[in-house]
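Just one protein chain is left out here, and the rest sit where they should.
And now, chain A:
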Amino acid sequence: MLRRAFIYLRRLKKRNISLLLVMTLVLLLLMGGIAVYSGIQNSMEMLYQGLEGHFRVSSADPSCPIDDHFIREITDENSIVRYNATNEMYLSLPDMLLIPGRFYGSGSAEEHMTRFISNTRSSDYAYFISKRYELISGSHIVDSDSGTAIISDNLANMNGYKVGDTFTAEIVESSLNLFEDTAKGKSYTFRISGIYINNYEQNVSADTAECNIEDNYIFIDNYTGKEIASYLQGNRKSVYSEGVQFFTASPRDIDKTIDKIKETMDLGAREIDTTNLVYERSEAPLQSMTLLTRIYLGIITFAGILILFGIMQIHLKARKKETAIFLSLGYKKSSIIMQHMAENLILYLLAWIIAVIFAYFAVTIFNSLFAGMSLHFAVGEACISGAIGLLVVILATLFSQLLVVRFSPRRILSTFS
C-alpha cells in the first residue's frame, strides 16, 4: 500500500502540487494564528503578574462596621499585601475659595464646605488606580502621614496654592449626621503634599453643591481622618464609612482569598466588590483578541477542510478508473482508502516540513529587517499547528473517500470497457 502511494506521488507530481501548496498554506496560516494566540496568552500572563488584584469591603449597616479590628482580622489570615481604608467627611474651609456650585454667594456654611476623603494611601484610592485622577506634582499620602492633604489643580490655581502650602479646615454644625457638640469648631491644619488633575469631565450644573464637585475634593491622611471621623460619628468610635480596599499579589488570588474570608469570617451585612477597572480595561482587549484568534483558527481549520476536500474530490473523480481496476483485482475498498490516506499524509508531512522551514526563515528575516521587533519561532507552536493541520487533512480525506465507499466495481465493465 505504501509502495503504491509512493508510486502515485512520484509519477503524478503536477496533480499533487496543488494539494501540497494548499496544505502548506493552511499550515502557515495556522502557525501564524497560533503564534498570535500564544503571544496574547503571554501578554495576559504578564498582565496577571504585573497588576495586583484588589477587592473592596463596605458596609451600610452600623451593626457591621468596617473598622481597624475588622481590617486586622482580614489581613492576618489572608494573602493581603496591603489595604486602603477610606472615610468621607464634610468640613468647612473658611479661607479657601471653592469651585462655585449651588451655594455660591448664599452666605451659608455649605458655600465653604467640601468633601474630605481620608485614605491610608491615597495612591490606592479607586479614582487614582483607575487614572481618573492623576497626581501631577508632589507625593501621595502614605500610612505614616499626619496632617497632609492632596488638592486638585483647579483648587490650587484658584487659591494660588502649591505643594508645601497649608490651609485650615473646620468641623462646623452641618458637617455630618452623627455630630458631637464638642467637635464643633475644631480646626485642623493641613500641609499640601500633592496636587492632582481630574481627567473626568464631570457634568456640573447650577444645582450641584460645592461638596459634590469633584475638583473640590480634598484627600487627607488616615490618621487625621480617623480622629475627625471619631468626632463626627460619635462615641469616639472610628469606622471607615467608605469601606476598605484590600490588595492581593495577583488578580488570580482574589477568588481564593475571598472564598477563605467567607469561610472563616462572619461578614454579616458587609459586602465584597471585586470590580477591578484597571485590570478589566487592560484585559478586555486581550480577551477580545483571544476570541478573535480562536475564531480565526476555527475558520482556517474549517476552510482548510473544505478546500482540501474539494481538491481531493476532483482528484478522486479523475481516479475512478483506477479505483475500478483495483476493485476488479480484488482489492478491498478499505485498502484503497488507506492508500489515499497514505498519499495525503506523505504530502502533508512534506508540507509541514516546508512550512516550518519557511516560517523559521521568515521570522529570521523579519527580525533582521525590523530592529526592535522580536518574533519567536517556537517548536511547540509549530507542533500544535502541525497537529491541527493533521486533523484537517485526515477529516478532508475521510470525507472525500465517501466517493470510494459508494463506488460500484461493476463500473469497470460498464464505464471503463
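Just so we're on the same page, a contact is a pair of C-beta atoms (placed from the backbone, for glycine too) under 8 Å apart; a residue touches a chain by one contact, two chains touch by 3 or more; residues count from 1.
Everything that follows uses one rule, which is that contacts and distances are computed from a predicted model.
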item	value
UniProt protein name of the chain not shown, from "ATP synthase subunit c", "GntR family transcriptional regulator", "ABC transporter ATP-binding protein" or "Ferredoxin reductase"	"ABC transporter ATP-binding protein"
Candidate in contact with the missing chain, chosen from A:327, A:355 or A:393	A:327
From A:39, A:100, A:147 or A:409, residue that would touch the chain that is not displayed	A:409
Absent-chain interface as seen on chain A, which is shown	7-8, 11-12, 321-322, 324-332, 408-410, 412-414, 416-417
